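The complex appears here minus one protein chain, its other protein chains still in place.
Labels run A, B and C following the written order; every chain starts at residue 1.
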Amino acid sequence: MSRGLWRDSWRRLRRNRPALLGAGLLLLMVLLALLTPWIAPFGYEQQNLVLGATPPSPSHWLGTDVLGRDMLTRILYGGRLSLAVGFIATALALIIGVTYGAVAGFIGGAVDALMMRLVDILYALPIMIFIILLMVLFGRSLLLLFLAIGAVEWMTMARIVRAQVQSLRQQEFVEAAVAMGLPPERIIARHIIPNTLGPVIIYATLTIPSVMLLEAFLSFLGLGVQPPQSSWGLLISQGVETMEEYPWLLIYPGIALATTLFALNFLGDGLRDALDPKSAKD
Amino acid sequence: MKALLFIAPLLLALAACSDYESNVSSGNREGILHWGNGAEPAELDPHIVTGLPEHSLMAALFEGLVAKNPHTLAVEPAVAQSWQVSDDGRVYRFAIRPSARWSNGEPITAEDFRWSWYRALQPGLGNPYAYMFAPIVNASAYASGELTDFSKVGIQVLDTLTLQVTLSNPTPFFLQLLDHYATYPVHRATIEARGAIDERGTRWTRVEHFVGNGPFTLKEWSLNKAIVVAKSLTYWDSDTVKLKQIVFHPIGNIATEERMFRAGQLHYTYDVPTAKIERYRVEQPELLRISPYLGTYFYRINTRLPHLQDIRVRQALSLAVDRESIVSYVTGAGELAAYTITPPGTLAYVAQPIAGFNPDRARAQLAAAGYPNGAGFPVTEILYNSSEAHRKIAVAIQQMWKRELNIDVVLANQDWKVFLAAQTNGDYQLSRASWIGDYVDPNSFLDMWIEGGGNNRTGWSNAEFEHLVLEVAPSAATQAARYDAFRRAETILLQEAPIIVIYTYVSKHLIHPSLRGFPANIMNHPSFKHMSLHRAEPEI
Amino acid sequence: MLRFILGRLLQAIPVLLVVITVTFFLVHSVPGGPFDADRAVGPAVMKALNSYYRLDLPLWQQYLHYLGDLASGDLGPSFKYPGRSVGEMIAAGLPATAELGFYALLVALGIGISSGVIAALRPNTAQDYIPMGLAMIGICMPAFLLGPLLVLVFGINLEWVPVSGWGGMPGDKVLPSLTLGAGYAAYVARLSRGGMLEVLSQDYMRTARAKGLAPWQIVLKHGLRGGLIPVVAFLGPAFAGLLTGSFVVETLFQIPGLGRFYVEAAFNRDYTMIMGTTILFAAAIIVFNLAADVLASALDPRLRQSRGGGQ
Partner (left out) sequence: MLLEVNNLTTQFHSRMGVVTAVDDVSFSLDAGQTLAIVGESGSGKSVCCYSLLGLIPQPPGKIAGGSALFEGRDLLAASERELRAIRGGDIAFIFQDPMTSLNPFLTIGEQLLEPLMRHRGINRSMARRRALAVLEEVGIEAQRFSDYPHQFSGGMRQRVMIAMALNVEPKLLIADEPTTALDVTVQAQILDLITSLQLRYGIAVIFISHDLSVVASIADQILVMQEGAVVERGTVEQIFQRPQHAYTRQLLAAIPQGAKTQHRPVAEAAEPLVRVQNLKTYFSAPSGGLLSLLRRPAEPLKAVDGVSFTIARGDIVGLVGESGSGKSTLGRSLLRLLPVTAGSVHFNGLALGALNPAALRTQRRHMQMIFQDPYASLNPRMTVTQTLAEPLLYHALASRKNVDKKVLTLMDEVGLARDSGGKYPHEFSGGQRQRIAIARAIASKPAFIVADEPVSALDVSIQAQILALLLELVAAHGLSMLFISHDLSVVRKLCDRVMVMHRGKIVEQGLTEPLYSSPQAPYTQALLAALPRAPL
């Protein structure tokens, strides 16, 4: 991935308005998440039992939850966690999935069949038990949660990359690289993987939301995020229970999640077009 | 334009089927009660099951020697028409009601009960409530397998309709035990046709084989969908039974159950989401029923740990808990702050409450124990099983101890089974716990704190306490003397504080006004035979 | 084609065997047994239960017993529901889950493909962003949010449809299918949009236009078959995923399905049920991936040749 490619992709990306909008929004979210400890108006555990759930007010811009905690703070801290889960788990899935898929796709034959059967096996293992076991053996840590979710998502990525690599392998520039005497690992790294970026980016922008929702599902069952920490998914699932009584507990985290996912979607499309020199119309 | 092409049919389909009739309206017309039952029952065999969903089903399908009065929970004759108790209170002689019949029409005899209790005590069967028969002579020995000759157990058949039971000690609450489903009779022929006496999973409880002796009999059982029981024509008291059928809905998610209730699918809900209680209390109070329940929520303290062995530390922790603010702000369903392990209203038994919220005395005790202003007090962990309710309480207490005692507490949330295993093996510091009474008597809350007791798990024991509960109380001449022994024992327990009692449970349900004959009681015991449905009530 | 299917099924056997073995030892290594209960169970009772369910034997013996029973088609008794066998419970739950999954896929394909195709006709214009935006909602609104919302609006306020049950009352299948399907609609929409864009740029579409065919004929008759190949590849794992994914919808709408067994078994440490559902799920993945490949070769005749079909 030479300097040249990034410079040109950035030049193309700058021209794609929706992608820029997406990038801007995402940057805003990430920035807010990083600055949370300094900009959060209240401590994330700070309760005010007497207050309870109150609608948005000057003192609490986004209202308070059932335990009287400030929703704006909860959403900021929740964002930190959701984005972390989203990016780290997806990055993990990306790294393992792309390498695994590229190797399986490139080598082909019996090795490929074996690697794909292994993926089938991993797909079938019950993730619930797997995650409970991890929680119990290594205790409760967020990093563990990210690893567990990442370990569940990479299989689909591997399958997509494998299909992509199998078609790339027939391309003549790969044959030319072989003819040049380059070893397989160098061919995979410099010629195969950079050309799988298109679909990988698209699928990554789909993986991040599904990872966030998987985390919400696990937290809903008590296996994911440990209160008092929270995530957007958990805030939404708790907000649903009091949807009619305290609608703001659901609406604001919902908006935060929705904007991030839309931003991701547009940015993903923009990135895919930018990284694919052929599609640039200029 | 094209999108409409696809969405339109979906909307039409939705509108087209709005002509369905809600369960409540059809139920009221046909006398069918729709009962939210919480979860799919593990089994319908009274000698195997535990848990509340199974409790309601047993109450409909079976009946013991005695029953509970729905209002006062006092003991009433049921299959036993009458009974005499010997002067020393150790020998009970029950007269079986001649009109008592099994659901297949056969008469119920004393031998049926002898055999049923013989089965209930089979070591191989693994009956979790075998200890219900503990007061009976040699019953526990037989259940644990030490004794193999059942004839030595104090259960004799005098004649076809007379059953005599001999206890090792006079046990005033023994009659209440006979209302528990572990003591219900089962139909011998049906069971032995399907397998050995102590064999599980023989499916004798399936609809096609089932024989029971309760006011209702099993009509339909589809997994995770519904269990339907119909009025039993052979039941001796079938005239008082007004309902034609009861449909038990196994709804795991209480939010789903609340929505079904609002859509008119249920007459009665198993539970109510805490978040909705305030809204019902304000807008539709007549639907909401919250009443005290024979159960206490408390924290177990692992007294084996060095920094928790000192009684003053445990008392300090207890004193620093502001129970009133917890029940008014955190639990939110109108629970009662608990200062004793036995719930108030346990049939005129009044325990000696511990001191209330007293931060100064708490700090003094902690300082006396060598941790002035919390200095040097190791970080302590509260363990609880994953649920939002437990977490809120734990967080509230964590903050109280931080504010009052300046000690650091961390929270650990574990999956249910891991939580149980941790408690049983004692690898916890503080752990959330609760106990629901099996019968309305202080003994049900006190007999577990004996050394090495299965349900103790705190590592605490006290000779004086065990002497009072195991020897003095059972042999007390009068009820008053017995209660006095329990009171002194409970005071020791609460003072030494291996546990921190927090609040007394309440049972909370949504009940449709058309359902009558189900008064609130501390055991939340449903007596279906007294219930009825009245159409006059307006739809909610 | 038959030889290809047989080949894939033969390959499935070792995969299943490994899944069973790994899951068996994984499940038994998690602390907390099936009979641990809040009410401490007496030692005598615990001993009786363990011997009844053969838990007192060494693990590898239990494993051999389990394989023996499995060979004869017996998935063993459920620990949590003594009167029931795992096979019986799965058989009771499967129809509802399968039916729910099927309707959900219909919804996903209906919404997904239509918005994908409409979006692909004019990429990067309003006609592209609006349908794709609608489909994206499926991802932002998880089932545990969309379900209650639909119930509130259509069930309780408008009373158009029942709020729960499956098959008991007319129209009670509409909301659950919508809730479960919406989640997948977004994926189908993006995949069909990508597939259609790819196909619309092919030369043979120009040939179709040169034949003077009507636009809808060009898109639907010539474009759709090629455009849906990526969607078909996605259907395999997706349909298998429905088996577990339906847990949330089944609890929200009180549907007597299989999803709840899959999740609750893990919490109850119901070993045989976990094994049973895992084997079912593994078999489902293998079958549905195979079905997706067969469907793909049905759609794309070029694939048939490499799979022994064709001439």
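Heads up, the rule we're going with is that a contact is a pair of C-beta atoms (placed from the backbone, for glycine too) under 8 Å apart; a residue touches a chain by one contact, two chains touch by 3 or more.
Small disclaimer: the values here were computed from a predicted structure and weren't measured.
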- Query: Among the chains present, which touch the one that was left out?
  - Reply: A, C
- Considering the whole complex rather than only what is displayed, give the residues of chain C touching the chain that is not shown. 3-4, 6-8, 10-11, 202-204, 206-214, 221-222, 225-226, 299-302, 305-308, 310-311
- Item | In chain A, positions touching the absent partner | 2, 4-5, 8, 110, 113, 171-173, 175-183, 186, 190-191, 194-195, 275, 277-278, 280-282
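Note that in this section only the chains that are shown with their structure count from here on.
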- Chain contact topology (line, ring, star, complete or other): complete
- Could you see whether B-C or A-B has the larger number of C-beta contact pairs? B-C
- Message: Need the CA-centroid distance for the pair chain A / chain C, whole Å please.
- Response: 22
- Task: Would you mind pulling out the distance in Å between where the CA atoms of chain B average out and where those of chain C do?
- Result: 38
- Note on the structure: Cα centre of chain A to Cα centre of chain B, whole Å, reads 45
- Taking each residue of chain A in turn, which ones touch at least two of the other chains? 132, 136, 221, 240, 244
- Item | For chain B, residues contacting two or more additional chains | 255, 415, 418
- Message: For the complex, give me every residue of chain A touching chain C.
- Response: 18, 113, 117, 120-121, 123-126, 128-130, 132-133, 136, 156, 159, 163, 202, 206, 209-210, 213, 216-217, 220-221, 233, 236-237, 240, 243-244, 250, 254, 257-258, 261-262, 265
- Item | Contact set on chain A toward chain B in their complex | 45, 47, 49-50, 52, 66-67, 132, 135-136, 140, 221-223, 226-228, 238, 240-242, 244-245
- Going by the contact rule at the top, pick out the chain C residues touching chain A in the complex. 11-12, 14-15, 18-19, 22-23, 26-27, 29-31, 124, 129, 132-133, 136, 139-142, 144-145, 148-149, 152, 186-187, 190, 194, 233, 237, 240, 248, 262-263, 266-267, 274, 277-278, 281-282, 285-286, 289
